[in-house]
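Here's the structure, in structure tokens; my notes come after.
Only a portion of the chains appears, each positioned as in the full assembly.
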Amino acid sequence: MVYVVEMDVKIPETWSEEKIADYVAREKETSQKWQKSGKWVYLWRVAGKYSNISVLDVESPEEFHQIISSLPLFPYMTIKVTSVTKHPNAVRENIL
Amino acid sequence: MVYVVEMDVKIPETWSEEKIADYVAREKETSQKWQKSGKWVYLWRVAGKYSNISVLDVESPEEFHQIISSLPLFPYMTIKVTSVTKHPNAVRENIL
């Protein structure tokens, strides 16, 4: 099943530059692990914003939540989740 | 360049069932023409809503607008447009 997710990151203003750098590095590592697994299919930067739009292809809502909540910045993001399906007008055989 | 678009359709309440059917049929035809051209890469149904999320890969903002505004229901949709780029953490070589 496929989810489209929009994540807006809000770096806490009281964090030191070291703490920020540490979180950002671990964020990259975690998201790349999931991308390489094939579950996190697309990761796009929203042009001009500290946000991304991602597309995940997962086995279940549980697996989807496991991936998103493993991100170190998860508690500091505003997240919009959309569950999508094949559209009746789509010409593409598969959803992805 | 890639745009992610969310379109919420609001069928006018005063239209006859024939007028609705005509618009819906032409909507399908138009969207499929653009999908076959390779410009409209993904067309997903938002589960449980009369909405879609689409991904378009176009030459320019002009071409993007030409495609979306050619949809017969264009004047009756609420549309959210997001311009996206390659994310620094993306492992995929290309954006699509």
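Think of it as A and B in the order they're written, each chain with its own count starting at 1.
Heads up, the rule we're going with is that a contact is a pair of C-beta atoms (placed from the backbone, for glycine too) under 8 Å apart; a residue touches a chain by one contact, two chains touch by 3 or more.
Keep in mind it's a predicted model, so treat the numbers as computed, not measured.
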Copy count for the complete homomeric assembly [2 present here]: 10
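FYI, only the chains that are shown with their structure count from here on.
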Rotational angle, Cα trace of subunit A fitted to subunit B, multiple of 5°: 180
Gap in Å, rounded to a whole number, between the CA centres of subunit B and subunit A: 22
Touch list for subunit A against partner subunit B, complex: 2, 4, 27-28, 31-32, 35-36, 42-48, 52-53, 82-92, 95-96
